[in-house]
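Shown here: the complex without one of its protein chains, the others still in place.
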Amino acid sequence: MSEEEHVLELLIGPQHPASGHMRLVAKVDGDVVVSLRPDIGYVHRTVEKLAETKNYIQIIPLIERPPLADTANHNLGYVLALERLLGIEAPPRAQWLRTLLAEMTRIHSHFYGLGIHGIMLGSSTAFMWAFWDREIMIELAQRLTGARLTYSYMIPGGVRRDLPPGFEDEMDKALRYLERRIPDYHKIFFDNPVTRARLEGVGVLRREDAIRLGIVGPNLRASGVPYDVRKVDPYCAYPELDFNVVTREEGDSLARMMVRVGEIRESINMIRQILKKMPDGPILEERYLKMIPPKWKEWMAQHRRIKLPAALISLRPPKGEAVARVEAARGEAVYYIVSDGSPKPYRFRVVSPSIRNVVLFEHLIRNCRVADIPAIYGSLDYFPPEADR
Amino acid sequence: MMGLLEWILDLLLSPWLFVPLIYPGLISAFAVLLFIIWFERKLAAKVQLRYGPLYVLKRLGGAIQLVADLLRYLFAEPIVPDQADRLAFIFGPILLFASSYIAAIAIPISYDFYAFRSEISLLVVLGLNTLAPAFNLVIGWGSNNKFGLIGGLREGFLITADEIPMFVSALAMAVLYGTMDLVRMVELQSEWLWGIALNPLAAVTFFVLMLLSTSRFPFEIVEAESEIVMGPFTEYSGILYGLTMGASYVKLYVLSLLFAILFLGGWEPLPPLEFPGSWLILPGAVLFLKALVIMCLSVFMRAVYPRYRIDQALRLAWHYLFPASILSVFLSLLVLSGWSI
Amino acid sequence: MASKSESQVQGKAEAAPPGEIETLLGEVLEGLSPEISSARGAVSVKVPPDRLKEAAERLKAAGFDHVKAVTGIDRPDSGEIELVYHVSSYLDPRLSKWIVALRTTLPRDNPETPSLYDVWPSVKYHEMEQREMLGIHFSGHPDPRSLLLPESYEGVPPLRKDFKVKVEGINA
Partner (left out) sequence: MTDRRWSSPVFRLKGHLDAILTGAKYLITPRATVRYPEEVIELPEGYRGFIEYKKDICISCGLCATVCPANAMKMYVERAAEPGEEAPAEEVKPKRYPGINYTRCIFCGFCVDVCPTGALEHVETHDVAYEDFNSMIYPPGEFAAGPPKPEFDTPPRRLRPTMDERRGIAYEPAD
């Protein structure tokens, strides 16, 4: 038989229970996937072009939309780039608050990824559990920022709100709850023999390939590369936090999943340290603080919020460019801003972790079985809107 | 007038009509279907910290959700795709459902109430029960959908892998009891011990194979939503889809009844009660309850497991379950020899 | 987890002091007429377009093992498109502190440049994106598909400045 006669072209998505907003074009020979090509762009929303029409501060909500489960880290990446361009730095307490929200977001984003991975393998329990435990962090983030996911919390020069009263105690209870839950996850999902059978040795990403293809985040670290922006190019409060970079050597789907679990544990530890060590002080840079009318000072102290000074609306960074990177939950996010001195960026570039990981679809889903497609897809924690931007 | 009613009642209570039509046949199969799917959803929901079906008859926790679903299926338009093989597409689900249920006619519900008693009634049940998967293949091929095709082929691979060891582990019990007559088997169990105590290996093997052949988790491979949408049933809608979905539960029901007879002592022990009709109701209820427990245990797996890959399921069936079923035959012989000593 | 110690070593690794990275880049790219500048903690190397691939090869050999971003910047005023490759390293802790912007300028009416896919396979999807968004032709790129835009898209590449976004004004 010729190749065409026994190879079936399988169009998985965009209308498929487990494809996400993308299409996977798989060539299948029997039960074996010969090759697979990702077709992305179904949720492209022109963030880079739209940003050119918006003032700098208006871009904050815009860049939060694509990586929906992981907004705070992307918000942070953008704000860091902008601050670099403006030549300002947030005061220490704001830096710690940013780190706090970034780590909370990492926890709930990882739960999101684990849950999706669970349902892709058919474990509805893992899915429902993860989405419930994600809710814990979302509830706390909501108290801190006033929104569930689209926080828009970090602004150039600081953050918008301070810790609400009683936050530390509530967080402590929440973290202890999460620590109690993780063993149950192990029993019913991570260490379930069926999960092991489905993931171990499936979709192995070798270390050289991970580097060559420019993979980021837990997917890179699961292949034994200890690259984490929080260590390599520390920002905010990370230099003062004691944490490990979770790595695994195997590079298979199980390793990628377990790196995320390990990172949840590390984030729990980090949040404890943050709440213990957080310094007192203002949460907005002094020059902006001075612009707020004095009559608001008392209100601000009472409500633990800041008023946006009008100057922030139409920031005019000097001509030039700045690049910043952060370790978002799904991997390294790079923000690159080119300014021509006007209130709107001349060129705005977002490189989200998912667009850098999309190459893994064609690289990993090859010579595996049809059932491995969702198993590997889920392990990548790939998020189509984040890749399409 | 009374004469007519009595005549009808007599007719209905005659085993040749009662067994295929009422219990354990069609009507009770439907009732079980409506209950067990609801219960499966409730069980999974409870493990997953949520309610599951709730709002249709809220007082009973949404117990008639499936009745509502059935009505919806009945009134939804069954769409037949242009490119599908119409004959196979429409009759496939009907035959699938019928063949899943047909084995129930050979199941006795007490020492003297059965549609027929035969020396080989075990073989009749097992044989009729094997028919159903073939129609999955027909459906998958007939619906002319790539996912349907893959799903049908998966079923094709699984037929041999689950039916052969299942035959063998059931026959291990036949060896043990020295008969293939289901009524006689229950009789013997009430004299000796339950089958599950005599040959636990056969019981465990049979149970796992039951999950495999009825597409329960962790072997929900034929449908596998995240991989092949709905497998052979991808193109179905309306009541035709309802039939395909119900078929595997009906098969589970029949196999659970068989499991109860083979391993759990059938309708023994009977509670010492006397009331009109107790000669029929009591053994029927005991048998039904045992089967129901088995079914609940099977559907509970949805809350615990992800699904295996097809090659892993095949490996499990051929590398572990098939040898285990052969071993269980030897175990039966061993038990027999121990018995005679 | 086994590499805990390794990562700590990496975390504590001394940053190349200012000036060192520029010197290093100068040595690596010697003879390619690079213009090296640094501002706001970022290092930038500009090379002529015909030297881009060679510069990339030398950077790769020097330990810059992956590309973080490929960005085209349309500059209609000067009739140029600036192409920026942000490169860094995963393995060399001295280099991974830095993001080096390898840049070149292409003529706006016929922006063509060799694809760096052979050097850094990690540019694959970034170059595809810049191709459709700015109309830059990367010769030798293995995948001719469009990435985010529909295959049927015709017209001005969206990230060119002459593609105008119609925005509803605040008083509309």
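Per-chain residue numbering starts at 1, and chain names A, B and C are given in the order in which the chains are listed.
The rule is short, and it goes like this: a residue touches a chain if its C-beta (ideal position, glycine included) is under 8 Å from a C-beta of that chain, and two chains touch if they have at least 3 such contacts.
Values in this document were obtained by computation on a predicted structure and should not be read as measured data.
> Out of B:Y114, B:F135 or B:Y305, which residue would touch the omitted chain in the full complex?
Checking the options B:Y114, B:F135 or B:Y305, the one contacting the hidden chain is B:Y305.
> Which residue among A:K173, A:R206 or A:K277 touches the omitted chain?
A:K173
> Which of A:K187, A:R206, A:R287 or A:K319 touches the chain that is not shown?
Answer from the full complex: A:K187 touches the omitted chain.
> In the full complex, which of A:E135, A:D209 or A:D340 touches the chain missing from this view?
A:E135
> Tell me where the left-out chain touches subunit B, residue by residue.
Spelled out for subunit B, the touching residues are 43, 46-51, 54, 300-301, 303-305.
> Hey, which subunit A residues sit against the chain that's not shown?
With respect to the unshown chain, the touching residues of subunit A are 54-55, 57-62, 125, 132-133, 135-136, 139-140, 142-143, 145-147, 150, 152, 160-161, 164, 169-171, 173-174, 176-177, 180-181, 184, 187-188, 191-193, 196, 200, 248-250, 293, 299, 303, 305-308, 310, 312-314.
Methods note: only the chains that are shown with their structure count from here on.
> How big is the gap, in whole Å, between where the Cα atoms of subunit B centre and where those of subunit C centre?
Spacing between the chain centres: roughly 62 Å.
> Please compute the C-alpha centroid of subunit A, do the same for subunit C, then give the distance between them in whole Å.
About 23 Å separates the centre of subunit A from that of subunit C.
> Write out the stretch or stretches of subunit A touching subunit C in their complex.
Checking each residue of subunit A against subunit C gives 39-41, 44, 46, 48-50, 52-53, 84-85, 87, 211-214, 220, 224-228, 231-234, 244-249, 262, 320-323, 325, 332, 334, 336, 338, 346-347, 349, 351, 355-356, 358-359, 388-389.
> Report the residues of subunit B in contact with subunit A in the complex, numbered from low to high.
Subunit B reaches subunit A through residues 44, 47-50, 146-147, 149-150, 217-218, 220-221, 224-229, 302-312.
> How about subunit A: which of its residues touch subunit B in the complex?
Answer in residue numbers: 8, 10-11, 16-18, 28, 31, 118-126, 128-129, 132, 188-189, 192, 194-195, 197-198, 369-375.
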